[in-house]
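Removed: one protein chain of the complex. Kept in place: all other protein chains.
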Amino acid sequence: MQTPLATAIVFLYALCGLTVLGLLVLFALKLRNISVEKQTMRCLEKYRDYFVYLQAHGEEEERLQVPYGDVTQKEKQIIQKKLFELMERVTGIHRDKLIWLCEDMGLVELDMQRLNGRWKWTRVDAAYNLGIMRSKLAVPALLTFLQKNTNDTSVFIIARSVAKCARNTEDLREMVTRVVGAKKNVHQLIVDIISDSQVDTAPLFAQFLQESDAELVQIGLIGYTVHVQPGIEPALYQLIQSPDKEVRIKAVKLMCRDIRYMNEQTVTDFMNHKDWEIRAMAAKAIGSLKLLSYIPLLKKAVGDANWWVRHHSARSLAQLEVEGFAALCEILQEERNGHKSEMAHQVIQEELEKEKLVLQGATATEKLVQYNEKLHLYRKSYRKTISTVQALER
Amino acid sequence: MRDFLLYYGVFAVYYVIAINSLYFIIMLFSFKSIMGILKSSIYSRFQTLSGSEHVPPISILVPAYNEELTIIENVRSLLSLNYPRYEVLVVNDGSKDDTLQVMINEFSLVYSEHMPVQPLLHTSKIRGVYHNPAFPNLYLIDKDNGGKADSLNAGINLSHYPLIASIDADSLLEKDALIRLAKVYMENPDETVAIGGDIRIANGCKIEDGVVKDIRLPDKFLPMMQSVEYLKAFLGGRIGWSAINGLIIVSGAFGVFRKDYIIKVGGYREGYPGEDMNIIIKLHKYMLENKLPYRVAFCPDAVCWTQAPDTLKILGSQRRRWGRGNLKNMIEYGRHMAFRPKYKLFGMLTLPFNILFETLNPYFRITGLLALIGYTMLDMTNGYVLLIYGLLNVLYGMLLGIGSLLLEEIAFRRYPRFQDIVKMLFYTILMFFGYRQIGVIWRFLGHIEFLRNNNSWGTMTRTSWQTKGSENISSLEARS
C-alpha cells in the first residue's frame, strides 16, 4: 500500500517547502513595498518646498539649483521621478532648465553608467530615463542597445528614447531601420514614436518615400498624412503603382486629401481601380472635396460589387448639393431592386432625416428650400414608398 | 472492491498532482513574462498615446438586455474613456424593461430606420438604429431578442472601425483600459487577432459617477471567494497561457478583436453560452488551418471592474452556464482539434488540458473523493490516504494562490494594505473547504442540463440572459 503513494508524499514535502518559501517572499515583498511607499511619501514631503521652488522659477535666466545638504541616492531617484513627471508635460525653457538640473544632479551620468549595467531591466530603465532627459550624448549607446535588444517589446521603449534624444534626422533614420528590421508592420507606432522628437521630421519622411523598402515607404506616407508638405507629387504618382497593396492604399489616401491632386484622369483611374479600398477612398473624397463634376462616376459606383464603395459613393452623392441628391433619386427610377437601389434608398432616407433634424433647430429658409426640393425629387422618383414620406412630413 | 477503491483513489491523487503541476508550469510562464509586461506598461505614457492620431479606432459593442438601471451610467462612463477615436454601439437585445426608452431619453436619440448597415453577419431582425448628432460616437441598435452573441453580431454589422471591443453592460472600464489594449495591438498589429483585459471584482469598492474611487476587497463571502479566484485565473493562468499563445478564452466582459477575422470565422455563435470561448477557438482554428502567424494576447494592466454575483443561486446559475458552454465547445470543436499536430500547441496542449482538467474535472474529483471516503470507511486505519489527498489539494492550491498574489504584488499592487494580502491568503485556503466542491457540483449540473436540453439550445440563452449580474463573465477557464 505504501509504494504507490510514496511519490505523493515526497511531493507533499516539496509543496510544504515551496509554500513556506513563497509565503516568506510574498510577505517580504509586501513589507518592502509598503516601506518604499512610505519612504517616497516622506521624501516628497521633505522636498515639497523645493519642488515649489523649481516650478516657480522655471523661466528665469539662472540655473535651478540642486537640493542642498546630503541627498541620498534613494532620494535622488524619487526626486528624479517627480522631475520626470514635469518634464513630460512641459516644453520650452521650462523643460530645458529641468534637463540642466538633472545634469547638475549627476542623473545623466548615473544613467549612462546604468546603461551598461548587468541586468537587462536596469539597462532598459536607464534608456528610458535618458530619453526623458533628452541626453544627446546617449544616442550612440542607445542605438547600440537597440540593435542588441530586438526580441521583445522593450525595443519600443528604447526606440522612443532614441527619438527623444535624437540630434538629427540621421539618428532617427538609424532608429527606424533598426526597429523595422526587428518588428513588422508597426508603422503607426513608429510614426508616433518619431513625433516625440524635437528634430524637424519632414525631410525624414520625404526620404522614406524614395526608399525601395515598402516598410519605410509606408512610414513615410503615414508621416506625411500628419505633416502635410508640398512637393511630393512625383513620388506619390509613382507609389500608387506600387506592387505593395498597403503602399498603394496609403498613397491614394494621401492624394485624396488634397484637391490639387484630384484631376480628371486620376479620379477616373481611382474609381476604376482594382483595389476596392482605393475606389472607396476616391468615392469618399469626391464628396468631401465637393467635386460636383464627378456625379456620373459616383452614380455608377453606387452599383459597385463592394459594400464600402457603394456606401461611400451614395454618401458622397448626398453631400453634393441637390444635383448629387437628384442622381441618387435617378438610381431609384432606373433600378427597382438590387444592391444599387437599396443603398441609394437608404442614403436618401438618412439624408432627409438628417436635414429634417437640422430644420427643427434652425429656421434658415435656404435650408428649407433645399430640403423641400430634395423631398420633391424623392417623391417623384419613388412614389411607392409614399408612407415614409408622410412619416417624414409629420 | 477495497483494492479497486484504493487504486482509484491513488489515481485521483496523481490526477490532482498532474493538474496542479500543469497549472504551476503555466504560472511559471506568467512569472517569466511579468517583468516585460510591467516595464512596458510603466514606461508608456498612456496619457499622451490617448491623444495620438496613430492609434487605431475601435468600435465598442455593448450588448444590453434588461439593463435599464445601470445602462446610462455605464454608457456615460464609456463615452468618457481616454481614447483618441472610438464609437460606442449599444445593442438593445429586445429587452423587456425600459432599456431602450431610458437610453433614448437620456441622450435624445432619434430613430433612423435607414442607417446603412453592412449585412456581414446574420442576426435577428433589426428594428432600428438610434443616433444623435450631439453624441456623434454613440449608436443604439434596437433588435429582436436573440441572445448575446446575436447582439454582438448586430453591433459588428453597424460598426465602422476595424477593431471591435466587446464589453458587458454591467461592467466598468478604467479610463485608460482601452488605450492599454490598443498599445499591445499596435506593437504587433499584423499577428494580433484578439486581446483580453483583466477582470476584477468591484464588490466592496467605492464607485462614484462611473469611476472606481476606492479599491477595497469585498466584504461578503462569495464575492471575496471570486476575487481570489479571478486573481488566480487571470494573473496566474492567462498571462502564462498567452505567453505560449495557448489562450483559449478572452472574456466576453472585456476584449478587443480584429473585426476582419471575426467576420472570416463567421462571427459569434448564436444561442448558446460560452460564445467568448467559442470565438477564440474558432480564431485559433482559422489561423492554424490557414497557416497564418497570429497571437491571442492578454493585457493584465487593462482593467475592467465587474459586479460578482453575491448569492448562491445566481452564482450557481452562472457556473452551470459555464459548464454548459464549456462542454458544448469541447464537443463541437475540442473533439476534432485535440491531439491533432496540425493545431500545434493549441491542439496538443491547450485543448487536451481543457478537456481533461476543466471539462472532465468534476468526474475525476467527485469520484476520487468518494472512492477515498469509501476506502477509509472500510478501514479507518488507512485514513491517511484521505489525508494525503486532502492535503495535496489544499497545499498545491495554496501554492498557486501565493504565486498569483506574488504576481499581483510584483506588478500591479491594487490592494495596498498589508491586511488585504492576509485576507486574500486566508480565503485562498478557505476555498478548499466547501467552495471548490460546490463549484465542481455546479459544473456537473451544467453538464446534465446540457445533455437534457441539447436539442433545444436555441431558447436556452434567453432565459440565462435574464439573470442579472450573472452575465458578467461568461467563463473563467484555465482556473487554477
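Points worth noting:
A and B label the chains in the order they appear, each numbered from 1.
Going forward, contacts are C-beta pairs under 8 Å (C-beta built on N, C-alpha and C of every residue); 3 or more make two chains touch, one makes a residue touch a chain.
Note that in this section contacts and distances are computed from a predicted model.
You can't see one chain of this complex, but its UniProt record names it "Response regulator", from the set "Molybdate ABC transporter substrate-binding protein", "Maltose/maltodextrin transport system permease protein MalG", "RNA polymerase sigma-70 factor (ECF subfamily)" or "Response regulator".
Touch with the chain that is not drawn comes from one residue among A:H94, A:R167 or A:K300, which is A:H94. Within the full complex, the residue among B:S33, B:N82 or B:S124 touching the omitted chain is B:N82. The chain not shown here is touched by just one of B:S50, B:Q226, B:S251 or B:T376, and that residue is B:S50. Across the entire complex, the residue among A:Y50, A:Y261, A:W276 or A:W308 in touch with the chain not shown is A:Y50.
Although one chain is not displayed, its contacts with subunit A can still be listed: residues 49-50, 52-53, 55-60, 62-66, 68, 85-86, 88-95. Taking the complete complex into account, residues 47-48, 50-53, 79-80, 82, 84-85, 175, 209-211 of subunit B touch the chain not shown.
The rule is simple: only the chains that are shown with their structure count from here on.
On the subunit B side of its complex with subunit A, the touching residues are 6-7, 10, 13-14, 17, 35-36, 39-40, 43-45, 48-49, 52-56, 110, 112-116, 118-119, 133, 186-190, 382, 385, 388, 391-392, 395-396, 398-399, 402-403, 405-406, 409-410, 413, 416, 418, 421, 425. By the touch criterion stated above, subunit A contacts subunit B in their complex at residues 1, 4-5, 8-9, 11-12, 15-16, 18-19, 22-23, 25-27, 29-31, 33-34, 37, 88, 121, 124-125, 128, 152-154, 156-157, 183-186, 188-189, 191-192, 195, 222, 226, 307, 311, 314, 343, 345-350, 353-354, 357, 388.
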